[in-house]
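Shown here: the complex without one of its protein chains, the others still in place.
Up next, chain A:
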Amino acid sequence: FSGSFGEVYQTFHLSIYMSSNNKFSISPEMATQEVQPNETLSNLKAESDTLKTKLEDERAKLHDVELHQVAEKVDGLGQFIMKTRRTLKGHGNKVLCMDWCKDKRRIVSSSQDGKVIVWDAFTTNKEHAVTMPCTWVMACAYAPSGCAVACGGLDNKCSVYPLSLDKNENLAAKKKSVAMHTNYLSACSFTNSDMQILTSSGDGTCALWDVESGQLLQSFHGHAADVLCLDLAPSETGNTFISGGCDKKANVWDMRSGQCIQSFETHESDINSVRYYPSGDAFASGSDDATCRLYDLRADREVAIYSKESIIFGASSVDFSLSGRLLFGGYNDYTINVWDVLKGTRVSILFGHENRVSALRVSPDGTAFCSGSWDHTLRVWA
């Protein structure tokens, strides 16, 4: 085998670009073709079922080994101790979302009372604070350059605030309204630059926006319910992203064409969080059914379930450590569980928060992770 999924996809994509007869991609014409007289709904459903079973059979043929079997020869992790190294206090209400800056020490966090705060988590100083005109700011993101933050929530919009070195400057004056959805904004993320933002919303769609003009570049339809989370691919091709929604599906999208290229529906409840594996060939999801699952993109299937009988409350947020060996999950029972991704076992459980953990992100260089909670605080663990 050579190269990653990204490479295979890239050559596939190349062939689409090269061929003048676009036979492989789905054209709008195909979807709106004239209805054949004998294609009733029940016929279509039957066809759908046969296709599904056929696909499952095809995928099952390739499934020759389980993850924990392959992981047998890997050393166990031993005792794992992590402690709270910083507690960031300053929010007046539930912390809903947080994101790291690429400088590995700054954090932006948003809360239910409409406040968005930029912290230097290392010194625990607050550097900037913005008051949004709406409550429930459920999404916030730091720009790759470190010069701006984006946030949104119940106002159905995503706004970008350029940060300034002047502490007294009113950031709200330079606010730029970028995205516009028809329902609440659940997640947002900058792409590889400050100029584009990817958003997901309660209206069931995701969208890619140009920051400067506020123009909609691409929209992604396919979820049948609220989309709660998204994550961009870290791989060299950087053309795909994943989203998870209330329809229990996790979809993989092609940013260029707007199409859903893969879909996974094995969770039993809403998917609260999705995160790519560091190599870009897999992703993990956390859901209200109290499990976290690992999906392999190249084999096109779910390969691991991280759950325990004693874990009953939903996982709200997940993230991988730098090597991909550890999966951190923040749960609604105020705890953080640390999973060994390869062996499928729980390595450690961290206590400290006094209300549910709503956001969890590992720092860009993997030296620590930060958890935001409804107890109004954020904690940095290492």
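FYI, a contact is a pair of C-beta atoms (placed from the backbone, for glycine too) under 8 Å apart; a residue touches a chain by one contact, two chains touch by 3 or more; residues count from 1.
We adopt the following convention: contacts and distances are computed from a predicted model.
Visitor: Which name from "Regulator of G protein signaling 9b", "Cytokine receptor-like factor 1 isoform X2", "Auxin-responsive protein" or "NADPH:adrenodoxin oxidoreductase, mitochondrial" does UniProt give the chain that's left off?
Guide: The record names the chain that does not appear here as "Regulator of G protein signaling 9b".
Visitor: Looking at the whole complex, which of A:D99, A:D155, A:D231 or A:D375 touches the chain that is not displayed?
Guide: A:D375
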